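Below: the structure, in structure tokens.
What you see is the complex with one protein chain gone and the rest in place.
Note that the chains are named A, B and C in the order they appear, and that numbering of residues resets to 1 at the start of each chain.
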Amino acid sequence: MNNLSTKWKEECGVFGVYSKVEDVSLMCYFGLYALQHRGQESAGIAITNGTNMDVKKGMGLVGEVFREHLPAMENKFISIGHVRYSTTGSSLLCNTQPLIANYAGGKIALAHNGNLTNAKNLRRNMEKDGTIFQTTMDTEVILNMIAKSQRDTIEEKIIETAKKIEGAFCLCIMTEDKLIALRDKHGFRPLCYGKTKEGSFVISSESCGLDVVGADFIDDVMPGEMVVIDKKGLQAIRYAEANCNVCSFEYIYFARPDSILDGQSVQQARFNMGRILAKESKYTGDIVISVPDSGNTAAMGFAYESKIPYIEGLIKNRYIGRTFIQPTQEKREMAVRLKLNPIANNIKGKDIILVDDSIVRGTTSKRIISMLYKKGAKSIKMVLSAPPIKYPCYYGVDTSVRKELIASAKSIEEIKEYIGVDNLYFISEKGLRDAFDSIDPNKICYACFNNDYPVLKNDIGEDEKFVFE
Amino acid sequence: MNNLSTKWKEECGVFGVYSKVEDVSLMCYFGLYALQHRGQESAGIAITNGTNMDVKKGMGLVGEVFREHLPAMENKFISIGHVRYSTTGSSLLCNTQPLIANYAGGKIALAHNGNLTNAKNLRRNMEKDGTIFQTTMDTEVILNMIAKSQRDTIEEKIIETAKKIEGAFCLCIMTEDKLIALRDKHGFRPLCYGKTKEGSFVISSESCGLDVVGADFIDDVMPGEMVVIDKKGLQAIRYAEANCNVCSFEYIYFARPDSILDGQSVQQARFNMGRILAKESKYTGDIVISVPDSGNTAAMGFAYESKIPYIEGLIKNRYIGRTFIQPTQEKREMAVRLKLNPIANNIKGKDIILVDDSIVRGTTSKRIISMLYKKGAKSIKMVLSAPPIKYPCYYGVDTSVRKELIASAKSIEEIKEYIGVDNLYFISEKGLRDAFDSIDPNKICYACFNNDYPVLKNDIGEDEKFVFE
Amino acid sequence: MNNLSTKWKEECGVFGVYSKVEDVSLMCYFGLYALQHRGQESAGIAITNGTNMDVKKGMGLVGEVFREHLPAMENKFISIGHVRYSTTGSSLLCNTQPLIANYAGGKIALAHNGNLTNAKNLRRNMEKDGTIFQTTMDTEVILNMIAKSQRDTIEEKIIETAKKIEGAFCLCIMTEDKLIALRDKHGFRPLCYGKTKEGSFVISSESCGLDVVGADFIDDVMPGEMVVIDKKGLQAIRYAEANCNVCSFEYIYFARPDSILDGQSVQQARFNMGRILAKESKYTGDIVISVPDSGNTAAMGFAYESKIPYIEGLIKNRYIGRTFIQPTQEKREMAVRLKLNPIANNIKGKDIILVDDSIVRGTTSKRIISMLYKKGAKSIKMVLSAPPIKYPCYYGVDTSVRKELIASAKSIEEIKEYIGVDNLYFISEKGLRDAFDSIDPNKICYACFNNDYPVLKNDIGEDEKFVFE
Partner (left out) sequence: MNNLSTKWKEECGVFGVYSKVEDVSLMCYFGLYALQHRGQESAGIAITNGTNMDVKKGMGLVGEVFREHLPAMENKFISIGHVRYSTTGSSLLCNTQPLIANYAGGKIALAHNGNLTNAKNLRRNMEKDGTIFQTTMDTEVILNMIAKSQRDTIEEKIIETAKKIEGAFCLCIMTEDKLIALRDKHGFRPLCYGKTKEGSFVISSESCGLDVVGADFIDDVMPGEMVVIDKKGLQAIRYAEANCNVCSFEYIYFARPDSILDGQSVQQARFNMGRILAKESKYTGDIVISVPDSGNTAAMGFAYESKIPYIEGLIKNRYIGRTFIQPTQEKREMAVRLKLNPIANNIKGKDIILVDDSIVRGTTSKRIISMLYKKGAKSIKMVLSAPPIKYPCYYGVDTSVRKELIASAKSIEEIKEYIGVDNLYFISEKGLRDAFDSIDPNKICYACFNNDYPVLKNDIGEDEKFVFE
């Protein structure tokens, strides 16, 4: 029921495996399943046996794209995979990843999570020199730059490229004999690596991807770092000064709670946000309920801190997927109830504290509040583990809704009235910073809350449709 | 990842709409979505305009079967639908429902949730008289009996049939001008009805199906009652003395927490089970964690009663569906981790109270316990909101695993050792009874726990493959 | 481009294999491919291993229904199959064959080619006794009658049934241990059997089906005969006096030219029709051209007899199948040209003799004539190897166009004017009879030409939608 969602879109996920002994396709497939929350629009897996490369990709969930079989090849030993976020609009099969190409140095495949802020200029300059582009993805810009580099080795070519591109990029690159992972110097998006008992190396956007294939976490790919895996083993190379700006929204909403990103447990951060919300808001009430699933962890934290009982107030239908038939306008209300249904017993006559992660457009919150009042809620106080989102993101989040950001146009008081709630509290930026107990809060990006962008907004603001990879 | 599941299978769900003003196909579709948890193997919707009937059904989820379009017809005004539980084995398209047929009285369609205990005998007797059977479903037995009844009206034919069949049956029947719902005198499976603001009548296995289409709950179809809806309105007819034996497992596991069955909120019952488990077990620990999602509500109840904090210990992957590629044996461990991943931070060094609804074969519990210890759990006490399941169910639950019921072969001490947990507590039958605060606990069936079957086990025990509708 | 076709629809094809050594599914699949011209709407294959039966069937061509795999079973040794003609209208999956059922005697599967003339009465009578019908096929009527027979053996039950049903029926029946073929006493539709070098017995609607699986022709199933194949071998049983009325249209149009039906080569009959047309019409011209493919053989015969050269005048597109996107009305002309394209060189300035098999509605002939004149034909004389079709068929041909039979409303002169041809000649009934050189012409049905129906038209003429199997 994507069309009813007003959440910011998750961006993408990348995964890579290098193994002479394990089934790299199957591991990549499992890894992508674990990263599925980062992108539901398309999925792809590329493999190599050292001579040939093959890729299988398509629109849909991992389970749909690989319903019948995985890409197969004798003696395959490297695999990279990609999941892409869900979007509305026309089928864009050509924009699926990994992207695979021949260049002077042989075959290369690339999967990308992020968004370049200078892609348009780079693309234009290459077009002037006679380059053609078959997709609208930054990934193709990066591939062309690597191919055009005059450096000798693939590592140097990639580093030269990484120094020219700006913005957010986590790359997972496969050549005929190497698996290479690279993270931009800001580290906007997460990327880490690990090793299985069988000695296979694994790259994953989030640590939950390592867990699923039984790989032990080695380290995050540091901002400004490149990790090269080949027959000689793994080598981490610093290619740029880090200027760390990890995305705060990864902790608030995007990442899986069981992931640890740059040392910080996502679940712990969210739990802390809930506790801090309890302390900051000082709200009291009969029960704490969550907007499932995004508000669950913070709601537990709020309940823990406030000693107010946490119980279920809204039930989420687990079966609503991409194939939903659109109701006509008059039946639209049904579609909302289909997604979330209140438990009347727990709502009626109660003073409720309602916990969610964030408010983007406010329309969903408005519907939920209305639904709860209809079931007899006495009062509703809403708390949010993200501060008001006032500014768009240029680093890999779908900001197609940026003109509709309610907090950029309305005051908190106005939002409260719009969504029709008795009380409304957003976590403070300081409170959010305090929630990070295992990562330096200064190394985190809060630009969508405070307009403090770590990278020059080069060609940002032009009226183009962004495509995030 | 059905093959990894060791839960008892949900049975089926039925839904029906009678409306001269609303879109009955679309409402049925929404209703089936809300009942999807009751059956993921197949789905079907039948409609009539008073002259013709049409049905569209297929294997898979509601969203898959009706990916493209719903059954359509000018002036359709009655619709019935069915979802069927997930099973392994060959494609059984012929066993999908609703079943539609011509008989001397015209066209009739039937959707059934339950299991007849005397179906085999009835079928044999009719075969002796020259009747053929094109499916293996009880539904076809019932249809044939209705057609063979010498009574005058369809209501009388159905009642005559209902008096001859034994076991569990909730029927949703559509003729060319009537929508009829009927529940066996024991009321094993739930069934209720409601009315929308536009005056449309709705039948649903659970009240959550009424909620989604905006119908206000009128009443449960009482055990031994038939409800007839036609142009004259709705009429409830008692056709048999009730001997109420509502399935306790509906409250423990099958039904959606936001449903109210026979007056009892499912969420409230589960929450109470958790509280009672806390009181009975007297377990203490650092944290309460749940096996998601089946243990969530009881875990909250345990936490509420014990004051021990409830936090997330295991994260469930929301994207694992029917299309999962089977890993080879050596990668099977990945498939388990793919489904549930522990949050190491919350586990390490903790005395854990782990809450789940029930243990069937014990294999999944064993894997989860092992997973938690690997992540550093200091101790694990497991509590279950169902007593030990020692006996099979003959009333609509898939008992294909009945020979593997761990509690029928092992003592609690042995189970504890098998799954490798420090402490293990099953709710007492008395505790379970106490959890029902809005329904008379004596009107509930506990046969799978205590062998006290409300219906003679006629042809039960014979070595046949049961097919549950 | 079925919707543009105005040909009478082929009816159905049946096939059966009994073999302890060969792969009965695969042979049945090959056999259905050879009989595909008899039905393109749906296909199905049923198999048994002596204990279980399984069936796989679906809408579409043999190659589409069995795209992925054939029905499979350990030790399967009997298989029957069915192809059904192409029809417009809603998807009728429930009407696919073979039909499989349980009855008191065990499992039985049936495939039927033909049309019962008393099906409606039989159905009504059974409904009165409480029988339900899940399809609209005569096949289900026959199955019920077999099941209701009080005779002892399956052979007797089938014979009893065969004596009660009237009209056209070729049955291919599979029980758990027998393969049975039966043909009505009129022999309207063809049916024959053979044996492979490996000793497998094969039943086929046409002898071309025997050829493809390498079976040597043994004999036709005689009108009024039943053939039973089991572990004791093959036994032919006469169950009724034959009153032979083989369909003349099988020879004119339906059957494959490489088939021999009841001793008569189809190709030879068509070739003879062409020769007789030349003799009867005495037409002269520059060239003989055919409307491909239905007129090809007769055109060769005409050329042979008249010594006028036979060359290609119209080219048929081989790739137009079921999946054709419908053009809007203004582009409809394109769809016609897509199907048949004239070769201008051969047309321009020529006196043309155009050969086709028959005229049903006349619209296609009209379009073809017009097309040829546009390409510069000097004159066109059209000859047809069927006499004018004036009367509907009740024995297995789709007569949904019967109200549109041009020859039932118009004289030959009027038809000539309607289709805009210079001269028009239909073969005489005597000429048609003379074309049969290896079968007694008196044993052939010409009812659609001369209204001399061999079977009482019991419930014929009632306004019901016929369903032909």
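The definition used in the following text is that a residue touches a chain if its C-beta (ideal position, glycine included) is under 8 Å from a C-beta of that chain, and two chains touch if they have at least 3 such contacts.
Source: prediction; values computed, not measured.
J.: List the shown chains that the missing chain touches in the full complex.
T.: A, C
J.: Return the single residue from A:Tyr103, A:Phe217 or A:Tyr239 that touches the missing chain.
T.: Spelled out, the listed residue whose C-beta touches the missing chain is A:Tyr103.
J.: Specify the residue from the set C:Thr153, C:Asn317 or C:Ser411 that touches the hidden chain.
T.: Only one listed residue reaches the unshown chain, and that is C:Asn317.
J.: Among C:Met300, C:Val355, C:Leu405 or C:Ile419, which one is in touch with the chain left out?
T.: Residue touching the chain left out of view: C:Met300.
J.: Which residue from C:Tyr103, C:Phe188, C:Phe201 or C:Phe271 sits in contact with the chain not drawn here?
T.: Only one listed residue reaches the unshown chain, and that is C:Phe271.
J.: On subunit C, where is the contact patch with the chain that was removed from view?
T.: 23, 26-27, 29-30, 33-34, 36-37, 40, 61-64, 66-67, 69-70, 208, 211-214, 256-258, 260, 265, 267-268, 271, 293, 296-297, 300, 303-304, 309-312, 315, 317-325, 327-328, 331, 333-335, 337-338, 341-346
J.: Please identify, in ascending order, the residues of subunit A that touch the omitted chain?
T.: 54, 90, 99-104, 108, 127-134, 143-144, 147-149
As a convention for this text, only the chains that are shown with their structure count from here on.
J.: Work out which chains are contact partners of both subunit A and subunit B.
T.: none
J.: Please state the rotation angle, between 0 and 180 degrees and to the nearest 5, that superposes the Cα atoms of subunit A on subunit C.
T.: 180
J.: Per-chain Cα mean versus the mean over all protein Cα atoms: which chain has them closest together?
T.: Answer by centroid distance: B.
J.: Would you kindly say which chain has the C-alpha centre located farthest from the C-alpha centre of subunit C?
T.: The chain lying farthest from subunit C is A.
J.: Are the interface residues of subunit B and subunit C largely the same numbers on each copy, more than half shared, or largely different?
T.: Same: when the shared numbers are divided by all numbers used, the fraction is over half.
J.: How many angstrom between the C-alpha centroids of subunit B and subunit A?
T.: From the centre of subunit A to the centre of subunit B is 36 Å.
J.: Could you work out how far the Cα centre of subunit B sits from that of subunit C, in whole Å?
T.: Each chain reduced to its C-alpha mean, subunit B and subunit C end up 49 Å apart.
J.: Got the subunit B residues that touch at least 2 other chains?
T.: Residues: none.
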